[in-house]
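A single protein chain has been omitted from the complex, and every remaining protein chain is retained in its original position.
Then we have chain A:
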Amino acid sequence: MISTRIRGRRLAGVLVAAAAATTLLLSGCTAGDAGDAGGDAASGPLLTIPREDMGTFSQNFNPFSPNAAPMTQQAIYESMIIYNPADGSTTPWLAESWEASDDGLSLTFHLRDGVKWSDGEPFSAKDVATTFGLQQKIVEGSFPYVSKVEAADDATVVFTFSEPFSPGLFEVGQQVIVPDHIWADQENPDKFENETPVGTGPYTEVSKFQAQSFELLPNPEYWQQDKQNLPGVRMLAFAGNDGANLAAINGDVDWAPQFMPDIQKTYVDRDPEHRHYWFPPTGAMINWQLNTTKPMFEDPQVRKALSLAVDREQVVKVGMSGYTEPADCSGLSGSYSTWKDESLLGSCDWIGHDPEKAGEMLDEAGFEAGADGKRTTPDGEPFAFKISVGSTSTDWLSVANIISQDLADIGVTATVDAPDWAAVTAAYEQGTFDTGIVWSDNAPTPYQYYRSLMSSETLKPVGEQTFSNYHRFSDPQADELLDRFSAASDETAQHEIVDQLQALYSEVAPVVPLFPGPEWGAYTDTRFTGWPTEDDPYATLATRSPTTVLVLTSLQPVD
């Protein structure tokens, strides 16, 4: 008996030791990472932001890495210019001005004077040249039109293009710049974790790095000291929207960029005086794409008829909780509001909800209804197909269900097919799907959107993997217009071409545009003020966009 008791005690001892060892391990692996905490408690609370899709953080501040820690490209590194989709404006940032040559083959940036890296070294044109060299080395095929980047002098960078490509201004201008004196010597810049980054941004000093949170404290050498008013930025890791939403509802975070269902009731109504949200429709256009290699979707009239059958008001209200607005026939999202041709939008005839006309158009195209009210294709097959959407996207899933019901009203059988996103995208990439709900390109100019939907350059045959133009459509007229756009350096000429592209898009209906993706964003001004709003859209409320630094340099702590 005695021996049992001793053994029992020994077991308990082992358990206690195991627990102690675990705790030891925990603190052992994290204590070393803690940076200089300083007296930040004295200077007030940090701006706290949740990250809803990272359960834990890794200390990787390499801006070339697709999985860098959040805020790497927003608070630590900066770009030469910043484009704001909310009002269509461009802000000179590390560059003060820029100009393109008349032939469109060179682009010159004049850099700002007096900018320093956070270690005190001066920022110069050499840093820009090194950055582009690295980007092209790490990810081959990036900036394919840039053949040479040269530092003409300390404050001037000249980009030489292999072909005129006017949309390149924003792509080149928004690349974040890294310091030459740190990165030039890196043997494997792609595998460099860059744990203590040196940047030009407002908040560069990493502190208290943990798997669940980290802090960025002010850059001591920042070039706009008057705009650097926060004691620091703190990121929190959450493995999903629910946890991040809870933190926002509870008031633990200042900024909430993630999707929140019924935001007015769950978030704003708890403190209506301080809490606000703003969802500008500046995300990518969400399209319902019809696989144009399938005979039943070849005819633009059929695509337009299906578009007319969709009740977009209902789609937006029910499917998207009213967080966005219906698309128009230019297919352009809210970030291109300055590009839209108002006269075209007035004469749209295939976007509004009109099931009767949709039925007539289908009759005309030979898709007539049989005795049971179900339509058949001209070949006599039933007009039935699938709408693919990933099962995890619950909002898009309800959009697909609404479309399916709308189509049933005009005798078209559309079944919603919702497997895992992986299976859905595999079918998109191979071109084997019928129809599906898909995002689209969202760049500073409409060029990329139209190129990915109508250009023969992006067109791949069925069975060959592609990553844009899933619906496999091209139009020679679009090719010509797109070429002219990329060669045009003059903005008036570009607008004229985009007007023609819109008209063409509206004529051929390559996809059925549904609604622009909203840019989620909510905040509380109990601790910080100066947020962008609908009345002052100097940026969006996104925390992963180039405009985020504009918010970080505008916020003021509340006294």
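We adopt the following convention: a residue touches a chain if its C-beta (ideal position, glycine included) is under 8 Å from a C-beta of that chain, and two chains touch if they have at least 3 such contacts; residues count from 1.
Everything that follows uses one rule, which is that contacts and distances are computed from a predicted model.
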| item | value |
| --- | --- |
| Absent chain [UniProt protein name; select from "ABC transporter permease", "Transketolase C-terminal domain-containing protein", "Nitrite reductase, small subunit" or "Pyruvate ferredoxin oxidoreductase"] | "ABC transporter permease" |
| Which of A:Thr466, A:Gln500 or A:Ser554 contacts the chain that the document leaves out | A:Thr466 |
| Residue touching the undisplayed chain, where the options are A:Gly240, A:Pro261 or A:Pro295 | A:Gly240 |
| Chain A residues touching the omitted chain (full complex) | 1, 4, 15, 18-19, 22-23, 25-27, 29-31, 34, 37, 48, 55-56, 58-60, 62, 65-67, 138-142, 144, 190-193, 208, 210-213, 215, 234, 236-240, 242-243, 246-247, 250, 252, 284, 421-423, 425-426, 429, 439-442, 458, 465-468, 517 |
